[in-house]
Structures are given as C-alpha cells and as structure tokens.
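Missing here: one protein chain of the complex. Every other protein chain is in place.
Then we have subunit A:
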Amino acid sequence: MGKRSKRRTHVKVDETALAKVPKSFVIKAGVVGRSLAHLVKDIRRTMEPNTALNLRERKGNKLKDFVAVAAQLHVTHLLVFSKTAAGTNLRIGRIPRGPTLTFRVTSYALAADVLALQNRPKSPGTEFKCPPLVVLNNFGGDDKHVKLMATMFQNMFPPIQVQTMKLAEARRVVLFNRNSETNEIEFRHYTVTVKVTGVSKSIKSIIQTDVPELGRYDDVSDYILRGAFASESDVEDAGESTVTLSQNYVGKGNKMAEQRAIRLVEMGPRLQLSLLKIQNGLCEGEVLYHSLVQKTSAEIKEQERRRKASEAERGRRRAEQERNVAAKKAANPDAAADGDADDQDGDEMDLDEQEDYEVEDDDGGGGAMEE
C-alpha cells in the first residue's frame, strides 16, 4: 500500500476576511434585573456565531475595558442594555469611535415566552452555526436618522457571500420593521422552515415520517383517500409562495429542484424599540439627533463650558495628586505609596448613562488613528 497523501485538508482560515466580519459584544450595564439579563442572553443567541456567548461583565468593568479588548478581537459593535428609572435603554455603537444609537426598549418578550405561545415549538438545532439574514421594512425615505439606523442594522450582521454561500446556510431571519407613524421599530427573529405543498396529509406523512400504522386498513387506498382534514395554511401556500430549491436544503427529503413552501417560525426575542438619540462618539460625544429634546445653541454652549470646566478641574486634581505621591516617594523611599492616582474620577467613558455633553471629539479616547 502506497503512502496515502492527504487531499481534503483542513481549510485554512483567511485572517483578513475574518477581520472584516462584523462581531459584537452584547452586555448589560449596571443592575438590570432578571428578565433583562435573560433578554441579553437571548440577543446574544440571535447574534450568534459572531458574538461572545459567555461574556461575563464584572462590576468594575468600564466601557474602555471592553473597547480595549475589542480591538484585538476584531469586534466592531457594542450593544449595551441598561435600566434607568425612565425605562430600559439599548445602545448600539460602532466600536472604535463610531456613532452610537440610543433606543428606548418600550417592550420586549423573551424567547421562552415566544416559544410558549406555540403549539409545537421547534427546538433549536444547528441553526445558530450560520449568521442570520437581515430584512428591513420601511426604512426608506430621506430622513438622515432613518438611513443611519438602516445602515447600522445592516452592518451589524455579516454580508451574504453571493459566490460561496450555500442555501443550507440560510436558516434564520432577523426582521426590523419600522412603523412610520409611531416611529417604533419592531425586532423579530425567525427560523426558516420548508414545507411540502400540494400533497394531501396522508401522503405527506408517508414521505416525511416513517410508514404509519396501516393495520386498521384493508387497502392502502383506504389510508390515502381517508380525506384527512386539510389545514388552512396548506391551501394558502399552494399558489405563489412556493419556491424551487436551488440546492439541497436542511431537513429530510429537501432535495434540489423540488417545490417547497417557505414558512417562518418565530423563535427569538421580540423587541419594540424607539430611537432616542444619535451620538457622535461611542456612548459619548456630540448629540446629532434627539427625538425628544431640542437644545438651543446657547444651552449647548453653556453645557460645553461646564463640561470643559469640570475636565480642567479633574486634570488639575490629578496632577496635584501625582505631585503629592511623588513627593511622598521621594521623602520616604521605603514606604510603598499606595496610588490610585488613576481612576480617581474614573467615569470618563462610563458604561452607565451619561448626560448629553455636547463635546467635540475629546482626546481621552486615545487617538486610534492608524495608518
């Protein structure tokens, strides 16, 4: 026997392509309560596989910790859930210094609740290995903030690779539906299932499951022609909403060039979002759009002035503390000076809610302008 040479070797991962796929961190900020924690978990599953499923936030973690780690891991988006007295907020931001969209979550339903509504809930299988397809409804028009929302939502998920994608990789759909009157955005998450159409119930059960109990019938025609009650949905599907499978699909008997009806089964959490504001930086920066508050330029200037004053004060105190520490060290070189000189005022880029400071790009972010 000659030497066997390996042919189908392990596919090498293209690093540059991997870096381009958008990845996300979904975190909760502060005390949020049990159901919101569950919602965070559900959203993480929705964003699978390009998100950290078992991410743990410690109490002391600040936003800059996540940002620092994200750069190495090529994470591009940050989704933060937080709870205030006014309600629940979701912030979606692009990681280095990208825009942040703040939404108010007016209502939500957990995945477990959605499944409890169904008669026969589908248990999740291998659907989460591939990223979901994105569908947006009613995001047209000229409004800049609407366009920005659409772009953000589209870019949170990896694009469809037209050349190399297989049909079996399209297993889930994420829908964002915008209601123009109330300006609310509904988020839904579905599993794609294909169903056989155009055959009676008896034949369907023969095709799809094993041969049923035929002991009661004298002839197989008795079984087939028993006239089982056809469901309404079968009649509906028969017309235009069938497709021809271009490749083999997941599931028993779904082969190429067969007619199937596509059915979307709701699976994941439901969110009802309404846009609050759009900020220039990551959870900070100039507020470019606010749905509720409109500030006059005088107010903006005043706020800016106050912010600059507090920044200056902070800088001064920090410098003074460092001087004291250095003096102590010089005086008594043995005694270890316990310094928490950093992070005295450490709420620069806090995870928690911030006031609307309208600022220019401050250099606290640490100039990440690389070539």
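As a working rule, contacts are C-beta pairs under 8 Å (C-beta built on N, C-alpha and C of every residue); 3 or more make two chains touch, one makes a residue touch a chain; residues count from 1.
Basically, contacts and distances are computed from a predicted model.
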- The hidden chain: which UniProt name fits, "Missing oocyte, meiosis regulator, homolog (Drosophila)", "BPL/LPL catalytic domain-containing protein", "WD repeat-containing protein 26" or "Surfeit locus protein"? "Surfeit locus protein"
- From the listed residues A:105, A:134, A:194 or A:275, report the one that touches the chain absent from this view. A:134
- Note on the structure: Per the whole complex, from A:147, A:308 or A:323 the residue touching the absent chain is A:147
- Options A:126, A:163, A:209 or A:244, residue touching the unrepresented chain: A:163
- Note on the structure: Touch rule applied to subunit A and the missing chain gives residues 20, 22, 76, 94, 96-99, 117-119, 133-140, 144, 147-148, 150-152, 154-155, 157, 159-164, 175, 177, 179-181, 186, 188, 231-233, 236, 264-266, 270, 278, 280, 288, 361, 363, 367, 369-371
